[in-house]
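Here it is: the structure, laid out below.
Only one protein chain is missing; all other protein chains are in place.
Entry: chain A
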Amino acid sequence: MKILVPVKRVIDYNVKPRVKADGSGVDLANVKMSMNPFDEIAVEEAIRLKEAGKADEIVAVSIGPAKAQETLRTALAMGADRAILIETDDDVEPLGVAKILKAIAEEEKPGIVMLGKQAIDDDSNQTGQMLAALMGRPQGTFANTVEVDGDSVTVKREVDGGLETVKLTMPAIVTTDLRLNEPRYASLPNIMKAKKKPLDTKAPSDYGVDIAPRLKTTNVSEPPVRQAGDKVEDVDALVAKLKSLGVA
């Protein structure tokens, strides 16, 4: 079975995003970029399935600028077998990404497409569900545990009240949550080896799908800033404050 893993190049999660003064977006010039953390978890899970003998090939895909090659190389260094970059400098919305991924899935015929549940830049939490709809396949979103058994995959999901388990007929779409695994670091020898692994570059037009944006961002602004309040000396002072607030 093949696993397709879409990975997105995003602002590093340790960087505090700054809004541009002209309201046109977030300033990404000279900002550290990394693989979306949920996608690292997806790559890791695919590798573990391969190591367990449940999968035989892992293909990483990214839709983004030329620099997204670095993100794909990271996936290859972690253990993916080959990579496809769909190169574009335009921002492609989740619906457009899902359409491209569907076209790739039709070529590659993966048993599982493993995505992150959410990209930490747009915070959309949509692409996996959209891909599942377009392919007419089942979805195991917010995965906490993934078990492949024959032609079905059982996914334990992180939901608002706790955990829920669903069983999906493959091919299936899975999106990862934080507790699924702890991604490995790529070792130096593996980083070197990754440079020789195949990385294909394509253009969105190769897939003949409509990825024109549907949403227009007219403004990006800073949220209201909270002012730091006062520090209190001790617990008694805190109790007094709480009483004045009407708490307790």
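The criterion applied here is as follows: a contact is a pair of C-beta atoms (placed from the backbone, for glycine too) under 8 Å apart; a residue touches a chain by one contact, two chains touch by 3 or more; residues count from 1.
Quick note on the criterion: contacts and distances are computed from a predicted model.
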Chain left out of the displayed complex - its UniProt protein name, from "ABC transporter permease", "Putative membrane protein", "cysteine desulfurase" or "Electron transfer flavoprotein subunit alpha": "Electron transfer flavoprotein subunit alpha"
Residue among A:34, A:62, A:88 or A:141 that touches the chain left out of view: A:141
Chain not shown: contacting residue from A:1, A:33, A:166 or A:191: A:166
Chain A residues touching the omitted chain (full complex): 11, 13, 16-17, 19, 25-26, 38, 93-95, 98, 117-118, 120-134, 136-139, 141-142, 144, 154, 157-169, 177-179, 213-223, 226, 228-232, 234-236, 238-239, 241-242, 245, 247-248
